[in-house]
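Structure first, commentary second.
A single protein chain has been omitted from the complex, and every remaining protein chain is retained in its original position.
To keep things simple, chains are lettered A and B as they appear, and every chain counts its residues starting from 1.
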Amino acid sequence: MTATAFLAILSHWWRHPLQLATLITGLALAAGLWSAVQAINAEARASYSQAAEQLGTAGAARLVPETGAIPVARYAELRRSGWQLAPVLEGIIRFEGQSFDIMGVDLLQHPQAQGLALAAEADSAPALDALLPPGRIFAHPETAALLDASQTDHPVTSMTGLPRGVAMADLSLASRLLGQSTSLSYLLILPDQRPGLRPLEELAPELTFIPARAASDAARLTDSFHLNLTAFGLLSFAVGLFIVQGTIALSLEQRRGMTRTLRGLGVPMRLLASLFAAELAAIALVSGIAGLAGGYLVAAALLPGVKATLSGLYGVPVDGSLSLRPSWILSGLAMTLGGTALAGGHALFMLWRMPLLAAPATHARGQQARRSHLTGAGLGAVIIIVGCIILHLFHGLIAGFAFLGSLMLGAALLLPLLVSASLSLGARTAKGPYAEWLWADARAQLPGISLALMALMLALAANIGVGTMVSSFRLTFTGWLDQRLFAEVYVTTANDVQGAELSEWLHAQGIHVLPRRHHDTRYKGAPLRVYGFEDDPAYRKNWPLIAALPDVWDQAARGQAVLINEQLARRNGLVPGNTLELSPDWHLSIAGIYSDYGNPNGQAMMSLPALLTREPNIPNRNFGLRAAQSEVHKIIKNIREEFDIPPESILDQATIKARSLAVFDRTFVITATLNLLTLGVAGFALLTSLLTLWNQRLPQIAPVWAMGASRRQLAAGEVLRSLLLAAATAILALPLGLVLAWTLLSVINVEAFGWQIPMYLFPFDWLRLFLLALLAAIIAAVLPARRLIRIAPAELLKVFANER
Amino acid sequence: MVLKIRDVTKRYPGQTAETAVLRGISLDLSAGSSLALTGESGSGKSTLLHLAGALDHFDSGEVEIDGTGLSSLSDSQRAALRRRDVSLVFQQFNLIPSLSVDKNIALHARLGGKWETSWGTRLKARLGLSDLQDHYPEQPSGGQQQRVAIARALAVRPKLLLADEPTGNLDETASAAVMELMLELVRESGTALFLVTHSAAIAQMLDRRLHLRHGTAA
Partner (left out) sequence: MSVKSALVTMAVFWAGAALPQSYAGLGSSAEGFAIPQQSTRLNFPADHGPHPDFRIEWWYLTANLEGSDGASYGIQWTLFRSALAPGEAGGWQSPQVWMAHAAVTSQDQHFFAERLARGGFGQAGVETAPFDAWVDDWQMRSVDETLEQISLSANDLTFSYALNLTADGPLVLHGRHGYSVKSASGQASHYYSQPHYQVSGTLSLPDGPVEVTGHGWLDREWSSQPLAEDQSGWDWFSLRFDSGEKLMGFLLRSKTGDFTSGTWITAEGKAEPLRPGAFQAEALAVSDVQGRNIPTRWHASLPEKGVSVEIQSLNPQSWMGTSFSYWEGPVSVSGSHSGKGYLEMTGYE
């Protein structure tokens, strides 16, 4: 009985292959986009953790000093209290005019000690030599080569896992090189701590605890990016489910008669329901597999863009290849099955509740639609209000995204009522009976198509929102580049000796030079780069200040004050007039704040002479040259002839700007692509809704045809109606998109990147998008319209047949 | 003659000349007169009605409405003919649920550019629909819905009114009332009525009767 009943149920699809195709495509699209995003996320995360493992301790919890350093005696006390800690001393050393970041660790305690020992043994050196003079330096192969070239006192072991530019050594050597035998930069907190320890805040109140995850700046920053992607993935998935929901409902409704017959023949409802569920599960499985395959391809295509984004915007390396993870496959299939259950559950439940002997319901659908519009709108309004309350009460990325989510969902629920209202409004302008019928019919069609319209609106709003965000960002960024890159030529020398020579030569040539030197330190546990600048009118004229004291440049030039970037200011709540404490004996008042896009870290600027009195050994390898535009190429040519500097290290302003913009644009390629894909899916949702409605449409169309409307006219009406609905949706999507853009710019960006960007409006983009929506509507309506033009009158006449 | 059918044959795909749904049917219907078409299920009644309404194509013979032969008309000419000169009343009423009763009544006449408010008002009054005009078609009873359909058909002042089991969904009392009203209005407006029914009682109410059996006139 089971097999026979199942075959009867399945026979439906032989007669409705298009419906089956729609169902599978919709599910596959949903699963595909979702799993593509998941694959990208998983790959990127795996890359981070791999990188973190290689770098050793980037993500480990740590204790950092509020300012300055940690006395070694303090470390010994904490150890004697039972805390398992590993000490780290950081600083800069110079060998032969070349500087290196040195990272001193206790090889007996450091979590990565084993890797270092293996590397040393591979160099056929006993691991313990590193603890005795002359010590041993561990470095990335590229850095190791530089170290070998610039000094011979300390043997160097190369290790690919270490970051470039860092020289790692046992504390015995590091403290000797840095001349700091009694202080430490920070303490790593090792993973296993015994129970019953006294809390660190009691033992060492002057030290700040940085929890494991937050210690990794990259993780904190990239989290927002992945949250963004996940949100997009979920949106696409939801849009896909909209498609599926309608199709499943239709396939079940069309099989009501069959169900009734089978029940009449003695097949229990329980079995039938199970069979329908099994059928859905099988379809979901097939679609899920297809979706995973598609998602894999999409992810593989998008990954280079993601890679560019993460390395360009956050400086995080991501491996470019994609690997197939079992967890990804399982979660993708589970998501598809769950989504199908969600989408088909209601329809299946309605079928379950259907009485054995009842005439098909033909009661007042219009009334029902109006009621459900009102209920939906009420719910939508409540959801939006809750979202606003969340945003008002809580701060942070999650609150921002919660607000966005509730805004989108609420707006989607409000949509049917609003579209219905705007169609009523439009109907008033109708001239002529056909136009009147068209408006009224569009409204009558709403219940069947409103899910697709919601999907369309969400996709459009996301497009407007993200588009506005990216374009505003780009506009701001371009202006900022113009301000910030005011030198005509930028030169980087191979080392400080060459830097000094170049500087001298340029002076002799009468070319104005602005040295760009920096010192890397930490502020409240996070990296901080302090730039030294030479007082020059160009800074006063061009530097992109956001807030400043009146005499900011004078104060800074005298070495009394610093300027800090927006990220540092926002993260620590600093305003001009506050004090920046770089170490216990190094306090500087903050005179101004400047915008600094594309940089995840804190930055400060101070007078170069003042910086040099504190840090005389900072590298001197970067120079900005002022010159007349016509001279630029000659100067570049002359420098190249005079010095051994590779072309890559001498760049004119235009090239740097072009490259920066290229990086920027590449950064948002993935956003744009996902945007377009989401819109595509929404278009597909519209198409399937219209196709699904096809059979319900004939009874509406046939009488009008019989009254003398030609099939061509009706087909045109079909397209027009789709256009009307899409236009109404698009118009309603605009304000939603703008609120979305505002949230992205003023809430999400500030939380994720640490900078706020002014919002600009781009009406031409809206127009383009509006036309795109109409295009989607036309494409979606063309298929039903073509069918209508070609339909045999006999098909239409069936509507009038008495024995229906 | 408002309707002139000459030796019309109609075959659906798969049918031979012998099993064709209509085989050599001829009939005439003049203005103001009425004809009832009866016959078994599948005898071709509805098909003949649809041919007379320029709704479907035939294979041979000719159908003329008010002197215009349908076989030579294009799709849009046929549509124009339906807009102005032919009206239909169906068993399922086939009202437009998204339009109010008032708009439903006016729809066909306005499509054909023949709407006269005074005639419409009179029709509504005669059919007892004056109070319903702002309602939507799903709200009134079956009898009321069919009266709306009749009002819609007659508002066009058609030359030919085609009705397919117009009272098939109504009970006997309502059915008789609706028929009386329809015949009265048809006579008043000089419209020719071509009606399909399986009810002998209703057939008796019309001027003439034609019985179809297996696609031919009996």
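Keep in mind that, in the parts below, contacts are C-beta pairs under 8 Å (C-beta built on N, C-alpha and C of every residue); 3 or more make two chains touch, one makes a residue touch a chain.
Being a predicted model, the structure only gives us computed values, none of them experimental.
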Touch partners of the unshown chain, restricted to the chains that are shown, please.
A
Options A:4, A:160 or A:182, residue touching the unrepresented chain:
A:182
Which of A:20, A:127 or A:779 sits in contact with the chain that's absent?
A:127
Going by the contact rule already stated, which one of A:33, A:70, A:88 or A:116 would touch the omitted chain in the full complex?
A:116
With respect to the chain omitted from the figure, which of A:15, A:80, A:270 or A:428 is a touching residue?
A:80
If you put the missing chain back, which residues of chain A would it touch?
72-73, 75-76, 79-82, 84, 106-109, 113-114, 116-118, 121, 126-128, 130-132, 170-172, 174-176, 181-182, 192-196
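Everything that follows uses one rule, which is that only the chains that are shown with their structure count from here on.
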Cα centroid separation between chain A and chain B, in whole Å?
64
Which bits of chain B are touching chain A when the two form their complex?
12, 41, 46, 50, 53, 55-57, 75-76, 79-84, 87-88, 90-92, 94-99, 103, 106-108, 110-112, 136, 138-139, 164-165, 168
Residue ranges of chain A in contact with chain B within the complex:
363-366, 432-434, 436-437, 440-441, 443-444, 699-700, 702-713, 793-794, 796-797, 799-804
